[in-house]
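Notes follow once the structure below has been shown.
Missing here: one protein chain of the complex. Every other protein chain is in place.
When the chains are written out, they are named A, B and C in that same order, and each has its own residue count from 1.
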C-alpha cells in the first residue's frame, strides 16, 4: 500500500463498507443490538443511523436467534441483510438459524432460492472480557457447508472483503477482531472490493511459511521482521477467507519453503489450523516438507479474565518465534 | 468378545447403561423430549419410565435450550443429569448452555464447582431424514475446552463408555449413531465400564492405519476384511472418545504402518479428521510416514433426502477402498 | 352468514387434495417406495385450507415438518410435491429436501422446516422484507402447539411486535407435540393468551371448521396489514400418528375416534351440501382430486432419481 494512502481504523473500514453498500443498494440494511444510536458496542456503526434512518439501521431487542432468523427471512425475500452479533460468543444462541436454515436452504430447496446475508461477529480475546465474551469460533462455521467464512486482518482487507461479502449471494460469516477495531491501516479512497477465496501473501519469504489470519497476522509479521534481522526469511500467508479457502496459495508456499507453521487465536483442538495442516499433509506439498507441520494456537482453555492469564491463553510472539526455531532445526 | 456373549442392540446397550446408573445413583436422571411414555424417538429409553417414574424420566416441552440449561443447573446442584437431544441437529438451539455455560463454569468459577452431566445426541445420516436431521457435529464440541466428546461404534463400547460418561464429573457430549441403534453386538452381562480417552484397536494390521469412529468403524472393518483376502493388512483404530483423545495409540499405529487414512461421516472441512491428521503430521510419526495422510469424509454438502444422493454424501466402502489403494501405491 | 361459492369450492378441493395426497404417500411408503419418514396432516386440513385461501398473491407462508397441507393449500404443483416425496429430480426441491422441506418460492411458500420453531423468525424476516419493499403482503407463520414452547416463538413474536411487522402467527394446536399432550407442555389451556405477552391480539378458532378458519384468517390478515402481528390459534387434532414410527401409546383410541368423527373434510362436505352444493358436485370434486393425485404420482414416477454425481451441485449460489 502506498505511503500516501489515507489511514483509517479497522472499525471505520467496516463502517465504510456497510455505508457504501447501503448507498449503492437499497436492499442492504443493518440490524442488531445497539447498532443505532449507540453506534454498536464497539462504535462500528457510528453515524449510520443518522445517515440511513431507523428503517435501515434497525435496533433489535436482545434476541440473537430472532436477529439471525429475521435476517434469513429477509434474505429469502430479496433483501441483503447485515446482522450483527455484538460478541461472537452470542452466536451460540443463533446457531439453528445459521446452520440449519441459512446454510442449507439453497441446497435443501433444490436451488430455488439464495440467502444473501452477512452475519458480523466481533470475535477474539484481549479485552479482559473473559470466557463468555472472547471466543474465536470460526472453525464451527467452516464445518457447515453452505456458509462462507471471512476473517480480515487489516482495515483494507476488512473493507474490501466486507463489500464482497455483502454482494455475495450466500450467507457469509464475517468474523471481526475486537482488538483490531482501533488499529489503523491504509485504505484506498476509491471504491474497491477484494474477492472471497483469495489468500494474501502479507510478506514474502523463503525459509518458512507462517499461515495466520485475523489478529495473528500483525503478530506474525512482527515476528517475521525479527527473524529477518537474523537472516531468516519468513513468508506470512493470510488466507483471509477460510471458506472458500485458497488452498493453492497455501500449498504453493508450503512447497516453496518446506516448513509450515499455522497460527491462530482459536483454541487448538479442532481449530481451523487443523484443517490447514491436514490439507497440506494430504497434498502434493507433503513430500516437500522438511519438518512436521506445526501449530501455535490458543490453548485449550476458556479465556481467563486476569490479564496475565488471558495473554498466556493465546499465541504470543515468543511462542511463534520458538516454533519457528524448532522448524528450522 | 467371546462367542457366548449375549447380543444386544446399540440402543439397548445405552438403555442398560442409563438404567444401571440410575439404579446405582439416585442423583442420575434422564430428561428430554418424548423420553417417557414414547420411550424416545428411537426407543432408546423404552421401559425406563415404568421403572423409574416420571420424576426421574422427565418428559419436557420442546425447548432444547432449556433442556440443556436445566441439566446444567441441576448438575451444579449435585445431580447427574442425562439430557437427550432427539436429533443431534437440535443441539444448535442449545449451544449457549453447552458452550458458554457447562463447558466453562468450572474454570471460569475458579474450580468452585463441577458440571457432571451427559448430553446424548442422536447423530448421523442414513435414515432419509434429510439436511436438518442428519448432521454429525462432534467437531464443534471438540473445539470447546471443558467438554468431553464420545462417539461409540459398538453396543459394548456404547454401554461401557456411557457408564463412564455418567460417572464423569465433566459435561460429556455423547454422540450416538442413529443407524447403529438396531445393530447388535456382544455386551457382557456383568457391570463394566470403559474409560474415556482410550482408543480401541478394532482390528490389528501392519500395512495401513484406518482411523475411524462411530458408524464408520463397522464400514472400515468390512473394507479391511476385503483387503485381507488380497493380502493387505489393515489396522482399524477407533478412538472412541475424541476428547480426551488417545493420541498415543493413534501415533503408534501411524508409526507402525506409515500410512494413515482417516474416515468419518461428518463433512470433511474442519471435521475432526483434520485434527487427527494435524496431530499426526505434527508428531514424531511424521518422519515415518510413507505417504500423505488421507481423509475420506462426508462431502461438504447438506445431507440430501433422495436415497442415492444421501449415500453419495457420506463415505462408502468404495471410497475407503480406493483411498487405501492410493495410499499403498 | 353467506359464503362465496368459489371460495367454498376452492377450500374443499384443497382439503380433498391434501387428504388424498397423504393417503397416497402413506400407501407408497408402506410399499417401500418412499424413504425416511413423514408427518401426516390428516385431520388438520381445514387449517391450511382456511388460512391459505384467505391469502393474497403477495402473501407468503412459512411451513413446518408437517407441511404437505400448507404446500397444497398455497398452490404448489402436485407433481413437484409427489416427486419430492419420492426423492425424484422433478421434485419441488429436486429430491434434495423430502417431506419436511417442501418449498415453492414462486408460489409464496418459503418452505417446510425440520426444526420445530425454526421458521418463526424467518416469517418475521419475510414480513420485514415485505414492509421494506412495500409489497403490501403479509407473512403467515404456521407452527404447532409444541413449537409454541420454543424460545424462537417468543423472540419472533416480540420482534414482530416491536418492529410492527405484518406477521400472522398461526398456531396449529393439535393437542400434542409428538407424545406430549398440551396439558403437560404448558400450564395454560388457551394458547392465544400468549399474544398478550407481546402486546398484540390472540384469537382462537375451531380449526376443524374451514369456514371459521377462513373468516378468522381474513379478519386477521386485515388486522395484520394495518397493525402488526397477531396470533391465530386453530384448535384441531392430528388423526395420524406423529410420524411413521408412532405407535400412539400416549393417547387412547377413543380419543382418536372422537376426533375422527369431527373430520374436517366430511364437515366441509356437509356444510357445502347445506349451502347449495349438490352431492354430484362434491362427488365430482372428489373424483377430480383423486385423478389429480394419480396423475401426479404417474408423472412423479416418470422422473429419474437424481444422478449421484450431482450430489455436490448447488450448495452455493
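Quick note on the criterion: a residue touches a chain if its C-beta (ideal position, glycine included) is under 8 Å from a C-beta of that chain, and two chains touch if they have at least 3 such contacts.
What you are looking at is a predicted structure, and each value in this text was computed from that prediction instead of being measured.
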{"item": "Which of C:29, C:169, C:198 or C:223 contacts the chain that the document leaves out", "value": "C:198"}
{"item": "Per the touch definition above, residue among B:12, B:45, B:70 or B:134 touching the missing chain", "value": "B:70"}
{"item": "Touching the absent chain when the full complex is considered, from A:114, A:127, A:233 or A:247", "value": "A:127"}
{"item": "Contact residue for the chain not shown (choose from B:46, B:79 or B:201)", "value": "B:79"}
{"item": "For chain B, the residues touching the chain missing from this view", "value": "27, 29, 55-56, 58, 60-61, 63, 65-79, 81, 96-97, 100-101, 105-114, 116, 145-146, 148, 169-170"}
{"item": "Residue ranges of chain A at the interface with the undisplayed chain", "value": "33-34, 36-38, 41, 59, 61-66, 89-90, 92-93, 127-133, 299-302, 304-309, 311-313"}
{"item": "Interface with the unshown chain - residue positions in chain C", "value": "149-155, 158, 161-162, 184-188, 193-194, 196-200"}
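Everything that follows uses one rule, which is that only the chains that are shown with their structure count from here on.
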{"item": "Steps needed, at fewest, to go from chain A to chain C via touching chains", "value": "1"}
{"item": "Geometric centre distance via CA averages, chain C-chain A, whole Å", "value": "40"}
{"item": "Distance between chain centroids, defined by C-alpha means - chain A, chain B (Å)", "value": "30"}
{"item": "Two or more partner chains touched - positions in chain B", "value": "65, 89-90, 92-93, 130-132, 299-302, 304"}
{"item": "Contacts with 2+ other chains: residues of chain C", "value": "91, 93, 95-97, 101, 113-115, 118, 151-152, 315"}
